[in-house]
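Removed: one protein chain of the complex. Kept in place: all other protein chains.
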């Protein structure tokens, strides 16, 4: 394995193999596996889980980590090609990325969507620039429309919970004070489809995921024997669900138009997961969320504080699966 | 030892035993004792000594550390129960703390007083929420009214300096541009009392420490054969002192009322430790302070730059005693 950028770069069997490695390393730790190896982490955006879990995971394998956070004690980075750099950014990623890569054995990069041009973000224009600049093993710590580490952890979590591979997986839009990127919903719908599940995307009018995202998930479903549909009908969607995966995202219809998008969301306060959502789900239906979650806006306290919520387990599994990713990238390197 | 939250959770003999372990580890390092262990540090407030000394101490025992600083590259954290999270905070401590705890073998948390409601802060309302959320060994890196690592380091320092256990210990209020929390004075008066010293709290009118703080210290003094009194009479207080421990704190009378508190302090510029304060102390009386100290506001250059000052030694001993705490929490785990 040379890079971990998108779950779609791997066959279903390869993903299962990676999950198997994660399980083995969890059962039988290998604390010197990556002795002498250095992981570099570049965070263009905030993080808690990714920052902590990659450090802890790398250190538990005997390796070391350094972190660079532009704007926090480090220069702001320019990303535009051909820019005349007479503004706030002192350094271009064309220098920063190769330099950081030269110091480490693997590089992880977080770079959220720009949120201005939907097509550019769907094309991963920015992250592809990063990838082209990095000659070392590279890990996607969340890009414009992807978050493969989260997707892998969520798959692992469902396996732990014995959620059937053919079970009903409802990705439900939930509310948030502002438009969030498409990274997690896009990665999630694809992951659940690749796992072979009956995936339903439940969202209000105006919040349909882009065709490119849905098409990619449908292709994965086809190969895995699953299905992907979408609806605004909450009752129908939730009936028989094994998992409600709550996630906030901005309306692709008003991509980059903060005001118009914000007006749409005013009327959607009802999209906060409550106990009542589980009335007709499977009895042991789980609430999943990638965190951070805004309590009582996206998901109610009564759900997050109940046994249905597996959000802490998902977060812990970030470390577990990332250790397998690091192992694959660096152990055989 | 499962937690290190308050010196008052331990018997006097247990504290002495911990100090003995610190001395042994200082004399005879054990650089692989915590190999493979990971310490997580969560700083809700700024730090220099705690941040540096816990990292260095953990690494000197062979362990690893990751640091999370909300607002500095990480989401701001919400602490209020039941909050509708539509503001600046993206994540609740109900998620953040268990998640961080799941990545590490021991968690250290710094969370200063809110400074609004004295009783809530004395009750450690916020830190108790954290403690309830953390299933791993937990270390108090300074809470609303406690700072056990500082207290332990100060005890160790006095032992090194051969300050008699029955010696006179003057905790003196000193000035500062704004009201500071009660954490260090509360921990200090209790520590000196538990050590068995003749403790005098010297402070201007309006700056008496809360009854709860004094009562706790008096109970410790009673058990240890020491005493705790308070006064506004500087000359009487300093007479024969073996230690002047300078510390800034806000008036409990005007807790949370910045303006009223600030007006009181205008007339207290005289509360800056000078050479003249040592006129009638014991000859070898030491100046102690937990740092950071505002030179020429709280303590004069002439004192800080003299041989009386042991502030650097105190700070170094933070690392020394914390290594013993980490050892106890993680070695036998």
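Note that the chains take the letters A and B in the order they are written out, and that residue 1 is the start of every chain.
Keep in mind that, in the parts below, a residue touches a chain if its C-beta (ideal position, glycine included) is under 8 Å from a C-beta of that chain, and two chains touch if they have at least 3 such contacts.
In this text, all values refer to a predicted model and were calculated from it rather than measured experimentally.
Novice: Where the complex has a chain not shown, which of B:43, B:103 or B:207 is the residue touching it?
Specialist: B:43
Novice: Provide the residue numbers of chain B that touch the chain removed from this figure.
Specialist: Missing-chain contacts on chain B: residues 29, 31, 43, 46-49, 51-53, 55-57, 59-60, 69, 72, 177, 291-297, 301, 304-305, 311-312, 315-316, 319.
Novice: Against the chain that's been left off, what residues of chain A make contact? List them.
Specialist: Touching the chain left out of view, chain A contributes residues 35-36, 38, 40, 64, 66, 68, 70, 72-75, 78, 82-87, 90-92, 94-96, 98-100, 102-104.
By our rule, only the chains that are shown with their structure count from here on.
Novice: Compute the distance, rounded to whole Å, between the mean C-alpha positions of chain A and chain B.
Specialist: Each chain reduced to its C-alpha mean, chain A and chain B end up 40 Å apart.
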